[in-house]
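See below for the structure under consideration.
With one protein chain held back, the other chains of the complex are shown just where they sit.
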């Protein structure tokens, strides 16, 4: 039995791969947005957190795409980083890009927490 | 003017980001498939080429998501690696997974070559 | 106060960055070695575990290089993946490359566990 394609994987895992991929992408886009905004948006703590969030989302998505059982460990860390990244985005105020990024992080955190359990 | 979301980017760049993301994913899935097949499918030269293809596809997609002008350089390398990866997959024979991977690599190579021009 | 260079970081963190970088590198080298050996060395479960280990080691080293406080989460996952990777390498038998990889994973797991605490 093989598990190397989306058709053979658990639907919850496919959804988690998609959530991680979207979170990875929006964090990179939002770094660019925040650098353009300047001020508190461009502070090192916030930018670096989004960068680590992009990295761990990629590592978790890739662990699931590889079919590696150890994705539980990376998804656990991903859930934690995504939660903190969502909080950092929400603390920036109510502009649309930060809200989109925060929502995507929250959704990714929830599905990663389920995969880690 | 900002270019931090899909709506603000050139449609050809959005298509290239999608092609790179799909090629990255199918290469990781196909590594798992080929290891399960064994024999020539699992030879180091083929597996390592798919791994580098997954890496450069991610680097190129990320360069475009970041809004970095230097994506032309990464996309040029990505086009070359994807072409070689497609040839390696085609040389494995005519099973469905290798054909899917080869087609995805060819499509990615073409859009990356256009972005690099 | 800045923490952007090795001179400004805690010595334990610098050691952890080095351990993650070495573990990342030896896992990629050992994948190549194991593919050349074939048999149980080249089984998907073992190869994919080393690949995820290389990925999470890079993500953790990068989190520390970025100066991101959230490195505690990535280091926690890294410690767990490195432990499992060491076990998988040790189960391969007593050849020198597997022993070197297992030792490097163990060392990385220990320093990451300390950084995560």
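Going in written order, the chains are labelled A, B and C, and every chain counts its residues from 1.
Definition applied: a contact is a pair of C-beta atoms (placed from the backbone, for glycine too) under 8 Å apart; a residue touches a chain by one contact, two chains touch by 3 or more.
Here the structure is a predicted model, which is why all the values come from computation and not from measurement.
Enquirer: Which candidate, A:12, A:44 or A:69, sits in contact with the chain we can't see?
Expert: A:44
Enquirer: From the list B:42, B:63 or B:89, which touches the chain that is not on show?
Expert: B:63
Enquirer: Touching the left-out chain: which of B:84, B:100 or B:114?
Expert: In the complete complex, the chain left out is touched by residue B:84.
Enquirer: Suppose we count only contacts with the excluded chain; which residues of chain B make the list?
Expert: 44-45, 48-49, 51-52, 55-56, 58-59, 62-63, 66-71, 73-74, 76-77, 80-81, 84
Enquirer: Could you list which residues of chain A touch the chain missing from the display?
Expert: 31-32, 35-36, 38, 42-44, 47-48, 51
Enquirer: Could you please point out the chain C residues that touch the chain left off the display?
Expert: 2-5, 17, 21, 25, 28-33, 36, 54, 58, 62, 65-67, 97
Operating definition for what follows: only the chains that are shown with their structure count from here on.
Enquirer: Using CA atom averages as chain centres, what separation in Å is found between chain B and chain C?
Expert: Using C-alpha averages as centres, the distance is 26 Å.
Enquirer: Where the CA atoms of chain A average out and where those of chain C average out, how many Å apart are those spots?
Expert: Whole-Å distance between the two chain centres: 22.
Enquirer: Give me the residue numbers in chain B that touch at least two other chains, ranges are fine.
Expert: Chain B, residues with two or more chain partners: 31-32, 36.
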